[in-house]
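Here is subunit A:
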Amino acid sequence: MKKPEEILEYLNQKFGEDQLTLERGDIGEPWILVPASMIRDLSKFLRDDSELRFDMLMCLSGLHYLKEEELGVVYHLHSTKLDHYVTLKVRVPVEEPEVPSVESIWKTADWHEREAWDMVGVVFDKHPNLKRILLPDDWIGHPLRKDYVQQEFYQGIPTGE
Partner candidate 1 sequence: MIEGFINNLPMITILVHAAIPLTIILVYALVAIWGERKIAGFIQDRLGPMRVGGWHGWAQSIADLLKLIQKEDILPKDASRFLFRFAPFMMFAASYAAFAVIPFSSSYIGSNINIGVFYLLAVTSVLTLSVIMAGWASNNKWSLLGGMRSAAQMVSYEVPTIATVLTVIVVSGSLNLMTVTEMQSGNDILGFLPNWFIFQNPFLIVAFIIFFISILAESHRVPFDLPESESELVAGYQTEYSGMRWAMFMLAEYADMLLLSLLGAVLFFGGWNSPFGEFMGGPAWGFFWFMLKGLLLVFVMMWIRWTLPRYRVDQLMHICWSILIPLSFINLVLVALWEVIFN
Partner candidate 2 sequence: MVEILDNIDQREMVINMGPQHPSTHGVLRLELVLDGEIIKKVTPNIGYLHRCFEKYAEQMDDYSKVIPYTDRMDYVSAINQEHGYVLAMERLLEIDVPERVEYIRVIMAELQRIASHLLGIGAFGLDLGAFTPFLYCFTEREKILDIFERTTGARLLYNYMAVGGLMKDVHPEFKTDTADFLKTFRPKIKELNDLLSYNDIFIKRTANIGVLPKQVAINYGASGPVLRGSGVQWDLRKNDPYSIYEKFDFEIPVGMGEMGTLGDCWDRYIVRVREMEQSLRIIEQALDGLPEEGDVTEAVPKRIRPKNGSIYTRSESPRGELGYYIESNNSASPYRVKARAPSFVHLGMLPAISKGSLIADLVAIVGSIDIVLGEVDR
């Protein structure tokens, strides 16, 4: 039963000191900030390492930070064997929202990533079929962006009042 701090130290030994930082909001639980390029091999390590064995990706959510002009992806991992939790967060600038996909590691990420692409517009490269999952394919814009403007007509049907 490892606490997030211990998990961070364990990861720092493996991945070098400066890469990962543990951040904590005023309230709620802490998360580990991970640079985008590292997320896939970090996840592979998290799943396969005997000490950690994070075999379940509970939830993957996409966010849009308007003030810092960034897109965030939050991974909540849980190990059913050793029963400990960790939260990873990846922040990428809005201009090139490239995050490597973890679909090959946890199968459940396939649909979660498609939803993050559909809602917030984070591009997951090497994802098998990154298409819109909830909205129709010819929808314009990503609705969960803070600066999203709703399109007036969709195939001739008024979306407004």
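Note that contacts are C-beta pairs under 8 Å (C-beta built on N, C-alpha and C of every residue); 3 or more make two chains touch, one makes a residue touch a chain; residues count from 1.
For anyone wondering why these and not others, all candidates are chains of the complex that A comes from, given by their letters.
In this text, all values refer to a predicted model and were calculated from it rather than measured experimentally.
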{"item": "Complex partner of subunit A (touching, any copy) among 1 or 2", "value": "2"}
{"item": "Subunit A to candidate 2 touching residues, read off their complex", "value": "24-29, 31, 55-59, 61, 63, 74, 76, 80, 83, 87, 106-108, 110-111, 115, 119, 132-136, 143-144, 146, 148"}
